[in-house]
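Have a look at the structure below, then the notes.
Note that this complex is displayed minus one protein chain, with the remaining chains in position.
Chain nomenclature is as follows: A, B and C, assigned in order of appearance, with residue numbering initiated at 1 for each chain independently.
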Amino acid sequence: MKPISHVKVAPGMSVKELVQQMSSSGVMGAGRIARGADILHKMFADKDCTIFFGQAGAMVPGGMKEIIHDILLTGRIGVFVTTGATLTHDTVEALGYRHYQGSANVSDSELHKQGLDRMYDSYMPNTVYEGLEDFFVKHWDALAAAKSIRELLHIMGSLLPKEPASILRICYDLKIPVFCPALTDSGLGLMIWGRLAGGKRLDIPAFDDLKEINAIAWDSKKNGVFYVGGGVPKNFCQQAMQFSKQASYGVQITTDRPEWGGSSGAELREGISWGKMNSDAEFVDVYCDATIALPIIWAAVKTPG
Amino acid sequence: MKPISHVKVAPGMSVKELVQQMSSSGVMGAGRIARGADILHKMFADKDCTIFFGQAGAMVPGGMKEIIHDILLTGRIGVFVTTGATLTHDTVEALGYRHYQGSANVSDSELHKQGLDRMYDSYMPNTVYEGLEDFFVKHWDALAAAKSIRELLHIMGSLLPKEPASILRICYDLKIPVFCPALTDSGLGLMIWGRLAGGKRLDIPAFDDLKEINAIAWDSKKNGVFYVGGGVPKNFCQQAMQFSKQASYGVQITTDRPEWGGSSGAELREGISWGKMNSDAEFVDVYCDATIALPIIWAAVKTPG
Amino acid sequence: MKPISHVKVAPGMSVKELVQQMSSSGVMGAGRIARGADILHKMFADKDCTIFFGQAGAMVPGGMKEIIHDILLTGRIGVFVTTGATLTHDTVEALGYRHYQGSANVSDSELHKQGLDRMYDSYMPNTVYEGLEDFFVKHWDALAAAKSIRELLHIMGSLLPKEPASILRICYDLKIPVFCPALTDSGLGLMIWGRLAGGKRLDIPAFDDLKEINAIAWDSKKNGVFYVGGGVPKNFCQQAMQFSKQASYGVQITTDRPEWGGSSGAELREGISWGKMNSDAEFVDVYCDATIALPIIWAAVKTPG
Partner (left out) sequence: MKPISHVKVAPGMSVKELVQQMSSSGVMGAGRIARGADILHKMFADKDCTIFFGQAGAMVPGGMKEIIHDILLTGRIGVFVTTGATLTHDTVEALGYRHYQGSANVSDSELHKQGLDRMYDSYMPNTVYEGLEDFFVKHWDALAAAKSIRELLHIMGSLLPKEPASILRICYDLKIPVFCPALTDSGLGLMIWGRLAGGKRLDIPAFDDLKEINAIAWDSKKNGVFYVGGGVPKNFCQQAMQFSKQASYGVQITTDRPEWGGSSGAELREGISWGKMNSDAEFVDVYCDATIALPIIWAAVKTPG
């Protein structure tokens, strides 16, 4: 048994030093942060490992956009799976809009009159939908040529500016496949609906992305999974392992809990029973708001040594 | 201000009587159960109201299948939105498989050897995938004729037996449209992938369901939302209200919390800012495991008087 | 392995019938409600078992006062451990005050001006402190004769009216020892402080209750624990088992989670490592708002058959 050494904090210490301190502390929250950073470090360093990065939740309105970009820019992400909401919030910022610091103890009727859409204590101006619609009107023909949702997102990335940077543009530039099984369930989906309602056609088959993500999981030498939030992105990566190649590394950051039996809160070890995770894989569950845990972990992973 | 009357419990009391007791208690958990039952009662009684029922989470492995069927069988559900996981677990039971009571404090490697897939403390035998595959092989041509995911699920319903009852068969019989934006993200999705991997084509457009759900929200006299769990089902209903007709009634049962800013944990009142909920709507957030809250609420709603 | 049978809901069904339905469902929330009712049923029926009932949290402002009274009135509770807050809220109602249904999305400054103290969405009028103070002024000499906190609460019970019923009066009448290790940490504590600040003395030794609760745990034939909430009440019962006699039955209702390592969220099985729980005890953790779970469980336990 390894005795617990207590975390020491020093003025001016680096995040890396703090996370190293955490590694010898208890296994609870702090120890899991350290273990998450350690496993991610190995996962990103293992060039044989294809990394499946699943991300859900309000990370863009929560101010975490640049960290997601940064993770993608490492060039180490083999597959990115996300929600339509993340792509919507990230894309409207690429089109020049911003999110704003607000409050939750507020009159939502008043916000509605002011044209502000609330996500807990972040606000988004309702005018973003005008910019999004212009984008879809202008580029419809290019977008309608897509043969899968993955390809639609690839084309969207090609049409977004280099600056401000965006998930879709980065993934286009780096040829990272972006999967978004529930893209219809988002502001982007609504814009596409607007075109369809106006009489346009968009014959993108719903199921072809499955072949691609499963092929990637199958053809890799080794798989690793990195989940920020649960939902469809986590589950879609998890199931890509089920009938192909089990994950050898796993890190998840979640605020959900296992007792309800849902996928979002499930411990990674549960995946061993399903054949989604190797029984000798290295993995950890970090139970924390991702807007807190991700910056710490990522700052530690980015720092050499 | 209304003083709090304390809940009185009597031998043999009915669930309805208990929920009535709760209505005069504090507003915290018990009061919200009572308010949820009251609003649902009004929502189901208001024949002008089209009910959008969104359901996510492990309700079938959690033993709640018959309540979901029962809600659908009222004939009052205008739209049902769910996850691929719910449809998978419900369909395998329709094909004769069962889920089993298990434990979470267990060796997942051992379960894997036994061919048992764990969801917290429920188990599913891995053999279900054989039955599912047989179904898809046998019925491929019928299924491949679908022109939308909604239609695919409708055809699936027609091919399932009357008994054991299933979500898809009930919805087929009652002509309830079932939407499942992330159907690819499920065991059913994997079965379809198996066919595609075997060289079959399935040209179901991904976005056409959007037209249909938005049209229903638009054409209704009044909308009501009923969410058991969050995720894509809740959000997909919510956004159907955004540019059409705001909801007049709302009940959600969730274990998530609002502070992370995600859709699953968002209070219903947040929807007012987005224009998804009327500012004078009747709505309530019930913070509870749905396998506990839903049976109580539904038993109360079902009881006349 | 036991297959999961799904919960069936029928019009007019009793709470008992619902809980029986839950017993054959999944083990998640619903199954744990049923198991909690079953274990409590056995615990209360086993006359050799001394029941330690620990209760924390806002159960009185939440409208659960009468259920706590009802549990005490069974005559089966050997030890009641609670918080100062519960005794304060229950006592002010015995003195004629009420709590009120309010809202959480409100201006607390405005409430302060109106003399209303908020507990999430319940309110208590600040005038309760006048009534409490009168009580302590009037009865000081009787109270100051107490030789332990347990005895102080016993004397308080003797001074409260039969109606409206109260925890302390019921426990006085039934000779149930009430322990409240942190009584100083409450409105009642503040009233005592008011007397001390006015120059009175109160020489109640802080540690003598320990002898009594440990002696009860030691002298019993068998122990059972029933926790509604965590905090000091749960832990104080737990530690009474540690060096005396391990519990043979256990039911806890909690919203906290185990991952933080604290006592409130700890699974009951953790107590086995400490020697507080028999390794072959019957116990269950119910993860639910107690204002929802307790009424259901108690209504089932109360119903014969």
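Definition applied: a contact is a pair of C-beta atoms (placed from the backbone, for glycine too) under 8 Å apart; a residue touches a chain by one contact, two chains touch by 3 or more.
All values reported here derive from a predicted model rather than from experimental measurement.
Asks: For the full complex, which residue in C:V9, C:M43, C:A56 or C:V92 touches the chain that was left out?
Replies: Once the missing chain is taken into account, the touching residue is C:A56.
Asks: Which one, B:P125, B:G157 or B:G261, makes contact with the chain that was left out?
Replies: B:G261
Asks: Taking the entire complex into account, which one of C:M119, C:I170, C:A247 or C:V286 touches the absent chain?
Replies: Hidden-chain contact among the options goes to C:M119.
Asks: Provide the residue numbers of subunit C that touch the chain removed from this figure.
Replies: Counting only subunit C, the missing chain is touched by 56-58, 61-62, 85, 104, 108-109, 111-112, 116-122, 126, 149, 181-187, 189-190, 192-193, 196-197, 202-211, 214, 229, 231-232, 235-236, 239, 242-243, 255-264, 266, 269-275, 279, 289-291.
Asks: Counting contacts across the full complex, list the positions on subunit A that touch the omitted chain.
Replies: Touching the chain left out of view, subunit A contributes residues 1-16, 18, 21-22, 24-31, 33, 58, 61-67, 70, 98-103, 105, 120-123, 269, 287-293, 295-296, 298-299, 302-304.
Asks: What residue numbers in subunit B mark contact with the hidden partner chain?
Replies: 26, 28-29, 105, 257, 259-261, 287
Here is the rule we go by: only the chains that are shown with their structure count from here on.
Asks: At the subunit A/subunit B interface, shared numbers over all numbers used: above half (same) or below half (different)?
Replies: Same: when the shared numbers are divided by all numbers used, the fraction is over half.
Asks: Any idea which chain sits dead centre by C-alpha averages?
Replies: Chain B is the most central one.
Asks: Could you state the distance in Å from the CA-based centre of subunit B to that of subunit C?
Replies: Distance between chain centres, rounded to whole Å: 35 Å.
Asks: When the centre of a chain is set as the mean of its C-alpha atoms, what distance in Å lies between subunit A and subunit C?
Replies: Computed value for the inter-centroid distance: 43 Å.
Asks: Could you list which residues of subunit C touch at least two other chains?
Replies: Within subunit C, residues 26, 28-29, 105, 287 contact more than one other chain.
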